[in-house]
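Before I ask anything, let me first share the structure, which is written out below as structure tokens.
Removed: one protein chain of the complex. Kept in place: all other protein chains.
Chain naming follows the written order as A, B and C, and within any one chain the residues start at number 1.
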Amino acid sequence: MTTSKGPLMTAAANPQTPDTGKRLELYRLMQACRVMEQRAYDLFMQNLIKGTSHLALGQEAVAAGFGAAMREDDYTFCTYRGHNHTLVRGVSMTGILGELMGRECGLLSGKGGSMHLMDVEKGAMGSYAIIGAHMPIAAGAAWSAQYRKSGQVSVCFFGDGTTNIGAFHEALNFAAIWDLPVVFVCENNLYMEYTPIGDVTAVKNPAADRAPAYGLEPVVIDGNDADVVYAVAQAALEKARDGKGPSLIEVQTYRHGGHSRADPGKYRPDEEVAAWKERDPITTYRARLLADGVDEAAIVAVEEEQAARVDKAEETARNSGPPPLEIADTDVWADGSSRWRN
Amino acid sequence: MTTSKGPLMTAAANPQTPDTGKRLELYRLMQACRVMEQRAYDLFMQNLIKGTSHLALGQEAVAAGFGAAMREDDYTFCTYRGHNHTLVRGVSMTGILGELMGRECGLLSGKGGSMHLMDVEKGAMGSYAIIGAHMPIAAGAAWSAQYRKSGQVSVCFFGDGTTNIGAFHEALNFAAIWDLPVVFVCENNLYMEYTPIGDVTAVKNPAADRAPAYGLEPVVIDGNDADVVYAVAQAALEKARDGKGPSLIEVQTYRHGGHSRADPGKYRPDEEVAAWKERDPITTYRARLLADGVDEAAIVAVEEEQAARVDKAEETARNSGPPPLEIADTDVWADGSSRWRN
Amino acid sequence: MEKLSYREAVSAAIAQEMRRDDSVVFLGEDIAAAGGVFKTTEGLLDEFGPLRVRDTPISEQAILGAAAGAAMTGLRPIAEIMFSDFFAVCWDIVVNQIAKTRFMSDGQCSFPLVIRSANGGGARFGAQHSQSVENWAMAVPGLKVVAPSNAADVKGLLAASIRDPDPVLFFEQKSMYGLKSDVPEGEHVVPLGQAAVAREGSDVTIVALAAMVPRALKAAETLQNEHNISAEVIDVRSLVPLDTTTIFASVTKTGRLVTVEENPRLCGWGAEVSSLVAEELFWDLDSPIVRVTTPHIPLPSADTLEDAVMPSPARIIENVLQMAD
Partner (left out) sequence: MEKLSYREAVSAAIAQEMRRDDSVVFLGEDIAAAGGVFKTTEGLLDEFGPLRVRDTPISEQAILGAAAGAAMTGLRPIAEIMFSDFFAVCWDIVVNQIAKTRFMSDGQCSFPLVIRSANGGGARFGAQHSQSVENWAMAVPGLKVVAPSNAADVKGLLAASIRDPDPVLFFEQKSMYGLKSDVPEGEHVVPLGQAAVAREGSDVTIVALAAMVPRALKAAETLQNEHNISAEVIDVRSLVPLDTTTIFASVTKTGRLVTVEENPRLCGWGAEVSSLVAEELFWDLDSPIVRVTTPHIPLPSADTLEDAVMPSPARIIENVLQMAD
């Protein structure tokens, strides 16, 4: 791990233990993500979710850590693997599952799909399915916040594989020269789809080793430790809000499953998968809470609450019909239509 | 300047003095570039060159240093500011001036223009006018050489402003991971068109400070010293030919004129222009040759030869007619036609 | 009325809109301190300052990404892509992000932004700086596409584009930057989606865009004077929304249609207009529909070659005469 002495690495090295309320919130957010995505997996198996879907099982601490640290009006930009980043902003679980299932109750009435979750009111500014594209867009939202002096920060999540595409480079340089309030979070889960990231990347840490190319501090943190993520997120958000510009944070984590629905993930050594499952962000966090004396009943209450929540969400989504066909060609334009002629 | 200890910086710090024959060749190449581009400027003023043109007056040592070091079958990829890089590969001066003038004798019969000079037989693989685009293409030619085990090296020239576009990033990473025999040469002339490069770049040395992002040695050299450029070019070419992969070399230089035909270059402080003109690569090299005991007659002979050459080239081009109109729609396809239907 | 060049009308429109709306911001390469490589944006930095008029690096994806993100969050950005050929390096942001996100989000967000760009041939810049690419944009759902043929329309249509709640690609034909014409003084806004009848006529309808409009008008004049053919010339002005009402009314009257476009041959807006008429006004047609285009080739650089391939008044006349045979 890089051992820089900047504010972010300091936060990573000495994460202040948040109060129990916050820690239970982190646990709750992770649980919510976990049960929702496990349910999504089951719904696939029943062919109730069509198309594709990219789960982040195992990566929940990243979404939760940032979700817990962000201000209500901050912006999230994420990817096709963005169910969790969207959910932690307070977005409806029913809306998300409904969208995956293509139902009327879906967040986007079935027009977006699993790769495009978005809830502008909650600051979930969209999930983008073209690698890297959302990075300059996130910078643009940060520019807007800077111009409007709103104090909002834009947080942009992406993967290790994304660090090799042109838009990554342009967005980082752009954000740096304009001191934009944007936090770029690279979730290094070791794979670009089926290819180990090291096979296609000229440096060891695909994001952190590039940070100096943009005048930024190299930062690599443990993405399976919600406390660490939370602490670093707070530091980066504060830095951005203070007008001190962007951050690039490399978060080491792992997806338990394959890249997408179609992928059993067999290209990964069994021991590697086993080792990371040992480091499951949720079970380890649960153990830590208990060790730190948090009441098990409070933990179980969170678990039961989220289990009930996902059951309810699934039920509502199942009972929701397909979207009305009339909406298929609406909302191309601001007038609600798709009319291209008079 | 970066003070790395790698082979390229070593070559830059202690350039071996080439023999007099080679030094006169370097001088001859620089003279050829200078007189050709000065003539191009005059031809503009007479409106015999239409459209636009981007001169590299003041940057000749870069083209010359590489031109003198490259093997006959190596590949050059350059930009709209590529008259010199093309010329030094042994390309016809008449062909170049003729192309700028849109004449039948032009290198491309008037179909390419000043921004697209190309002479495949000489290894001048094209001048590209979209910023950054030729960088992955140069990598591709290097890949081909590697696959064919031909020992050829691809040399790719571009400007400081080009380091901020996505293709730069993709090409560098790609070349690095495949150990491609390609030398990327960033001619840092301090300006991206009319904008000082520092205003739009997150690091001080736009290329060298990014080299580590691709696992490469940071290299900054004096691009107005033909001996230094030649030595570093040799080292980089050798490294590439030995299978040791790509290099990224930042060459500090300056264009005496504006960005293009339309630009008087007024955004630059007078003292800056004056200081760089003091460091003219040609007059300084001439003085050095004399100081090192090279016979002035030999130097003058080179000058007279090139003066005569450009006169002859201009005359031939002036006497050449416009290209036959029939060629306007040929050579879209390999069969020579532009037929898109049967 | 004041006489403005096509170029001056650009900055006039931007200034007009920046004065009335603080949320209008402007970014691009060399647009601020240098006033634009085509000198279309001179004076804007001085009047509106460096927070609203910003020079960028050569990072077209970042430029348009920034515009997109800003538009989603309350601003009305104007972005310049210096030459329209460069849309190719940032096409994803245009077609996959800006054009689609409102639809995908079920209408949750808007992209009130304008991307201006210098388009088209005639400047002897060679194949990578001369394309007419308004067709690329027309083919993509979610983009409005505007291309003015004179200074008054530059001012009025650009103002309307900036006010429009949807993303507009605004193509300035670079060969026309120097042309001066009358422009209404004071606030001037021309609604999008209304073609102009540039010349009335009764025998044949010539539909043209941008730099092809003056050529069509020239052809129409010769057709009248030398061949006694009365050509109606329609300036399309905006490809999306497309004013089929005006075009159809003319074709219904004349029974004959010629489209004149600078684009290469295949899949241009001319094909779209032609096929619309072939579907909806078939029974009104008195003769085949003719498209005049540049051949399906990249543009050559030499002046003589470039002039030979772009549609000329002579080529338009020739086609109309053949049709009348």
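For this structure, a couple of remarks:
Operating definition for what follows: a residue touches a chain if its C-beta (ideal position, glycine included) is under 8 Å from a C-beta of that chain, and two chains touch if they have at least 3 such contacts.
Not measured: the values here are computed from a predicted model.
Listed by label, the shown chains that the missing chain touches in the whole complex are A, B, C.
The chain not shown here is touched by just one of B:Glu60, B:Glu170, B:Glu193 or B:Asp263, and that residue is B:Glu170.
Per the touch definition above, the residue from B:Ala11, B:Ala142 or B:Val310 contacting the chain not shown is B:Ala142.
When the missing chain is restored to the complex, the residue among B:His54, B:His83 or B:Lys111 that touches it is B:Lys111.
Although one chain is not shown, part of chain B still touches it, namely residues 75, 77, 107-109, 111-113, 116, 118-121, 125-126, 128, 130, 133-145, 147-148, 154, 166-167, 170-171, 173-174, 177-178, 327, 330-336, 338-342.
Mapped onto chain A, the interface with the missing chain covers residues 50-52, 102-103, 106, 108-116, 128-133, 161-162, 164-167, 192-195, 199-201, 262, 267, 322-323, 325, 327-329, 332, 338, 340. On the side of chain C, the interface with the absent chain consists of residues 85-89, 91-92, 94-96, 99-100, 103-104, 126-128, 135-136, 138-142, 240, 263-272, 274-275, 277-280, 282-283, 285, 287-291, 295-298, 300-301, using the contact rule stated above.
One rule holds in what follows: only the chains that are shown with their structure count from here on.
By the count of C-beta pairs in contact, the leading chain pair is A-C. Centroid distances built from C-alpha atoms place B farthest away from chain A. Work out the mean CA point of chain A and of chain C, and you get 40 Å between them. Separation between the centroids of chain A and chain B, computed from CA atoms only, is 45 Å. Within chain B, residues 164-167, 199-201 each touch two or more of the remaining chains.
Annotation for chain C: residues 56-57, 59-61 touch two or more other chains.
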